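Missing here is one protein chain; the remaining ones are kept as they sit in the complex.
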Amino acid sequence: MLMNIFRKRLYTIIFESDTKAGKTFDVVLLATILVSILLVMLDSVVSIHRKYFNLLGTLEWIITVIFTIEYIARIWVVERPRKYIFSIYGLIDILAILPSYLGLFFGVGQSLLVIRILRFLRIFRIFKLSRYTRAGRLLASSLWSNKEKILVFIVFVFTMATIIGTMMYLIEGEDSGFTDIPTSIYWAIVTLTTVGYGDISPVTGFGQFLASFVMILGYSMLAVPAGLVTASFITTKEVRNSQVCRNCLYDMHDDDAQYCKKCGTSLDKGGDRRR
Amino acid sequence: MLMNIFRKRLYTIIFESDTKAGKTFDVVLLATILVSILLVMLDSVVSIHRKYFNLLGTLEWIITVIFTIEYIARIWVVERPRKYIFSIYGLIDILAILPSYLGLFFGVGQSLLVIRILRFLRIFRIFKLSRYTRAGRLLASSLWSNKEKILVFIVFVFTMATIIGTMMYLIEGEDSGFTDIPTSIYWAIVTLTTVGYGDISPVTGFGQFLASFVMILGYSMLAVPAGLVTASFITTKEVRNSQVCRNCLYDMHDDDAQYCKKCGTSLDKGGDRRR
Amino acid sequence: MLMNIFRKRLYTIIFESDTKAGKTFDVVLLATILVSILLVMLDSVVSIHRKYFNLLGTLEWIITVIFTIEYIARIWVVERPRKYIFSIYGLIDILAILPSYLGLFFGVGQSLLVIRILRFLRIFRIFKLSRYTRAGRLLASSLWSNKEKILVFIVFVFTMATIIGTMMYLIEGEDSGFTDIPTSIYWAIVTLTTVGYGDISPVTGFGQFLASFVMILGYSMLAVPAGLVTASFITTKEVRNSQVCRNCLYDMHDDDAQYCKKCGTSLDKGGDRRR
Partner (left out) sequence: MLMNIFRKRLYTIIFESDTKAGKTFDVVLLATILVSILLVMLDSVVSIHRKYFNLLGTLEWIITVIFTIEYIARIWVVERPRKYIFSIYGLIDILAILPSYLGLFFGVGQSLLVIRILRFLRIFRIFKLSRYTRAGRLLASSLWSNKEKILVFIVFVFTMATIIGTMMYLIEGEDSGFTDIPTSIYWAIVTLTTVGYGDISPVTGFGQFLASFVMILGYSMLAVPAGLVTASFITTKEVRNSQVCRNCLYDMHDDDAQYCKKCGTSLDKGGDRRR
């Protein structure tokens, strides 16, 4: 009985952020994640890696142990552990600790490095469970509701890049860096998106003339995603409720929801908060 | 009679995407187009061209045959073949196969390469006949309704680029790359559109001072197309109906249209679907 | 009397674009202006200047004579020539022909070149008197109604550039191109506006770290002018009437205006059109 109350209390601390303890937990977790990312970054700098090899390794293990304890606690407090383990957040959580343990047995290879940097994704869990929830949700749902339009736009950008790239390949030739069609398409995307590295740029008069139109096209075309997203933001309704269902982990409840609309579990019993 | 039913069925598969067979046809066609574009691209890379010359040639012919069969089928199923042949899509379809046949008799020149890459445009046919129709149409009609404003804006950008380019030509001189007025105008467009290759950049103090204003102008001016398109998106009505008239190939029917508003042909008889 | 009718008819042709003759005049004038700009541009290219020196000079004089006749005609047809001569368009018109005549007596210097390129501004006269009027006016009045906000924004950008530039000057030092504060401010503007030439770029770790924030600031800040202009476009009313008052040359008449609201002159008597 007491164990059950403690478990529910721990659930509120770890998974929600309405209580003071929950907020403290989030801040500590955020700091730990940022430190762990900083370690991975610094470890990649050759001079730092050579000098502070041992210190970085020790700190890495301390963080791995903290994340491991947290992972086990998360599995223990949720109603349906299997659901959590195979959710996106569950997978990110295991990926945050797995590389270190695998490295212990097989040696830390460079490809494991990438996986450790994915710890950064964990910070979205914290944003998810705070007052930033609304903002994140509004952004996500606005973009999602425009997915067809955004896809059509991106396909259009790629089509333009392909045709423009091929034309420039024929006009400019190999001397000015347009060595083949894929490279020319890369140049077209660099130009259409107004990035403009300058590693490849037209040198012939006609090439520069055509490139001018490509630039103005890219410059004006930026209005399309801006227009889509703005129009969507103006009409999208905000979601405020930050509660997470203990049973199915659904987290997009309406503001006045008392029961999870996906599985019927009561939402109010979860903690000691009363807004 | 049976032939006629088969022909109508084929029409639904090839030209529309409401049925399952129609959707499968679209997916297969999309894959074929993408493979054919990839072949053209890889063929332009010198090292790949040398190594896989025969393989690339064989695959190119297989694709040409597939596109030829599809082209003949399209002519056979439509009510008025002449109309289809001389429509934009009809011309793109013939351009997708012509270069290969011309190459057989006259040798494949580099200029024919461009035409083969236009196959990419065929993917818009697929987008046109799917749930992405609405998105594409909304984008197109929004931009079209702003054509005067967009033209005025582009003329303004060119005017600014001409005047700024000439001023920079006088200020900077030939040493820093501003060799003549056309080149200086090219620089002005590169800067106004915030592309910024850096192949030409001001070196004198006054040139950099003037360039700073040009950049801020280009940066702020981006708001104009963004504003135009956004204002248009907020007010434009969406079109949902994806049917294509068998007689005149008109494809912008209202959602509740039963007959083509351009030629009066019944739209409902075309297939086995019933929404 | 006949002279007066001819004069009024010429006024309609030159200054308005509702009649067929008026439209033809505009198209011919547009073509002449574009040819004249092309001549100035080509003349600046050293190799072309050497080869076609005589041809370019002859064409330049033909265009100057055409513009001179047009200028005299404009003065003759308007009610109050003095008002036209000292209006912005009047000054641009005289600047389009003056350099050639001055060059005849004092030799064509490079500084006169700039003035000839201002002929480009003449095309706005054509846009002003056509169906593009509305678009141009809407754009101009939207931007004008936001002048305070745009100025505040530009002052803010300059302030940020000054502070950021000074900080980078202290951090990076002279080795990486940040030689003095004005140059560093130039770099800050290049970065904030997302132009990014790359002629100057940070090399120290801390400099790159700070530059990252500057980039994200510039990237996000672009939303401010976009938002201002969009909000304005949504609320601004369009003006359709393209008539120009013969007496005071005022050209922003309401759609239902019969008399000039600035000087009371009747607008309907000016031509043979009846909409």
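Think of it as A, B and C in the order they're written, each chain with its own count starting at 1.
Note that in this section a residue touches a chain if its C-beta (ideal position, glycine included) is under 8 Å from a C-beta of that chain, and two chains touch if they have at least 3 such contacts.
Note that this is a predicted model, so its numbers are computed, not measured.
The residue touching the chain not shown here, chosen from C:63, C:96 or C:226, is C:226.
The chain that is not drawn here is touched, among residues A:10, A:56, A:95 or A:121, by A:121. Contact with the chain that does not appear here is found for just one residue of A:55, A:69 or A:154, A:154. Residues touching the missing chain, restricted to subunit B, are 194-198, 226, 230 (touch as defined at the top). Subunit C meets the missing chain through residues 148-149, 151-153, 155, 159, 162-163, 166-167, 169-170, 179-182, 185, 191, 194-198, 201, 205, 208-209, 211-212, 215-216, 218-220, 222-224, 226-228, 230-231, 234.
One chain is missing from the display, and on subunit A it is touched by residues 37, 40-42, 44-46, 110-111, 113-114, 117-118, 120-121, 123-124, 127, 131-132, 134-136, 138-139, 142-143, 150, 153-154, 157-158, 161, 182-183, 185-186, 189-190, 192-199, 218, 222, 225-230, 232-234.
As a working rule, only the chains that are shown with their structure count from here on.
Taking each chain's centre as the mean of its C-alpha atoms, subunit A lies 44 Å from subunit C. For this pair, subunit A with subunit B, the centres built from the Cα atoms lie 32 Å apart. Along subunit C, residues 194-198, 226, 230 each make contact with two or more other chains.
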